[in-house]
Structures are given as C-alpha cells and as structure tokens.
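Left out: one protein chain. Kept in place: all the others.
So, subunit A:
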Amino acid sequence: MESENILEAKQVSVAFRIAGKFQKAIYDIDLSLRRGEVLAIVGESGSGKSTLATAVMGLHNPNQTQITGSILLDEEEVIGKTGDSMASIRGSKVGMIFQNPLTALNPLMKIGQQIKEMLAVHDVYPENQYESRIFQLLEQVGIPNPKRVVNQFPHQLSGGMRQRVMIAIAIANDPDLIIADEPTTALDVTIQAQILDLILEIQKKKNAGVILITHDLGVVAEVADTVAVMYAGQLVEKASVEELFQNPKHPYTRSLLRSNPSAETVSDDLYVIPGSVPSLSEIEYDKDLFLARVPWMKEEAQKVISEKMTEISSNHFVRGQAWKKFEFPDQKLKGGKK
C-alpha cells in the first residue's frame, strides 16, 4: 500500500537552544508532498528553509533542538526518532543533496568507497551487486569514465563532478524523497542547469518526491510543481507554480518576485526589500512578521494578531489578511499602476 503523500508535515516547529533558552526557528509549518511532485521552498537566507529540511532528515542535534508537530515520511512518524532507528530511514527513504559539494565528501575516502558506504548501510541492494550498482549510478549521473572515478579522491574532481557524486550517493538506494538543499548555489552557472536537469530526470524516472530549496526564482518557475514561500520561520504563501507567479498575494512573495530580474523588470531598477530577516530572539509569531519591513505598513503589522494561513482559492494559501492592503512605494505614490 503506497500512500499518495510521501511527506506530510503538520504544525512542525523547531526550536534551538540559544543561551539556555529554546528559540523557535521555524513555526507551525504545514506541508505535504506527493510522489512525483517537485516542491520548491523559497525565501531569503535565515528564513528557515534548511532548518525544515534538516528536521525532515532528523539531522538536528537532539540535545540542542526541540521539534514538535508531526512529520510523516511515507506514513512513518519521524519526529521523536533518534539514533539508529532514524539512521535506518535516512539514506533509504530520503536522500539528501547538500549545498557545498566541495566539502560534503570525505577527503580521505575514494569516491567508490563513499558510494559503497551508502549501499552497505542499507540492505536495498545485495552485497554482490554493489560494484555494478556503483558503476550504474555514476553513469546515471553523467560521470564520464566511472572506472577511473571510483578510485579517485574528491579533490581530484571538479565541483560539478562532486555534486554529481553527491547525487549518486543520494539516489543510491532509490529513495522516495530527495531533498536538495540549494544544490546549485556553489556551482558555476553553466553547471547549474545540468545538475538541476539531472535531479529532475532522476525524479521522473523513480517517481520520487523532490523538495528543492533555493533562492533562485528562475529555477523555481522552471522545475517546481508547488511553491512554498517561507519568511522568518513561517510559511507565508503556498500555491501551484503557475498560480504563485501569476497571482502572488503575500507582500513578501510579491517583493521577492519584484526583486528578481526578469524580462519585464529589465528596464526598471530592481526592487530592494529594506531591512533583513529578524533574528530568532526578535520574532513574535502572532504578527505578520514581514510587514515590519514595510515602512508604511508598520502600524498595520502591529495590529495583526494570530495570523493563520487561509485558502483564498483552490490550493492557494496566504498568511494573514494584511496582504489585501499592501502596495509597493511607487504604486502608492502614483496611486496604483496595476
């Protein structure tokens, strides 16, 4: 019995111990992901994207974090699982690709050994197939001359090649879910597209779910089915990719889209969101946090309490009500252009 949803996250909060107190880094996240679907999580640095992904992987240090809510991975509860019981899920049901391929591989182990380790930890493939599986994986991720590469060390490969190896490791046991945490950020622009295409190709072949964490809205528009926008540890908007790009509602989503260069904005100056993401200790989760960064809406921000996500149209969720009043400064001056 395969469930439709490979990932089902409900009211997930993660708090880190900072100076003896637990400070919430992400708050009340609801997300779900179907097999074969690509979910993009966007938001600026510090908005909690990686914290969420790390929670799904169960990679947070249990002594320093408090995780509440529920994360079902293929109908199996992940929160509360620690040590070896969580380790058996990691790598078999979920594979993760990290941001920096230059440091993500052990410098003292040969590429072949590092892939073999992944196979050996889980019993998905029998031991006598390890070797053929390693070659198969390396070919699948587009590495030329796999016979040579298995005996090479990470420093002998380029960044793009190393990220391909990371992908090979992540998919070695045919996981149902692939989490890619900014997989192309550290790479050359010319390589970025290749790596993304590769991830999607594998995803389609295996019908796996993909969570893609990224800053790059261009990438999102191209590859995602659903987009979740995060700000200061909260989801602020969630919709299908077409809906979100054509009909963005939340001020943060609109600001992000407007600060991204595109064919339409090319003649204008790019929009700059003033200020930065609040630090954990400043966050009060009963307010619309983003409005604090909109100078002419500060009063509005103070008034809003207990903001919830509301479904404004089919599968389009927006947090709070304040978005209805939001305008960009130039629109405000000209009395609204659109």
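By definition in this document, a residue touches a chain if its C-beta (ideal position, glycine included) is under 8 Å from a C-beta of that chain, and two chains touch if they have at least 3 such contacts; residues count from 1.
We take it that contacts and distances are computed from a predicted model.
Student: So which of "Dihydrolipoyl dehydrogenase", "AsnA-type aspartate--ammonia ligase", "Oligopeptide transport system permease protein OppB" or "proton-translocating NAD(P)(+) transhydrogenase" is the UniProt name of the chain that got left out?
Tutor: "Oligopeptide transport system permease protein OppB"
Student: Have a look at A:91, A:183, A:209 or A:233 and name the one touching the chain we're not showing.
Tutor: Considering the complete complex, A:91 is the one touching the chain left out.
Student: Please identify which residue in A:45, A:106 or A:207 touches the non-displayed chain.
Tutor: A:106
Student: Which listed residue (A:18, A:59, A:193 or A:270) would be found touching the missing chain in the intact complex?
Tutor: Of the candidates A:18, A:59, A:193 or A:270, A:59 is in touch with the missing chain.
Student: Kindly state which of the options A:169, A:195 or A:322 is in contact with the chain not pictured.
Tutor: Selected residue, touching the omitted chain: A:169.
Student: Just to verify: which one of A:20, A:83 or A:144 makes contact with the chain not shown?
Tutor: Missing-chain contact among the listed residues: A:83.
Student: Spell out the interface residues on subunit A facing the chain that's missing from view.
Tutor: On the side of subunit A, residues 57, 59, 83-84, 87-92, 95-96, 98, 100, 103-108, 117-118, 121-122, 153, 155, 166, 169-170 touch the unshown chain.
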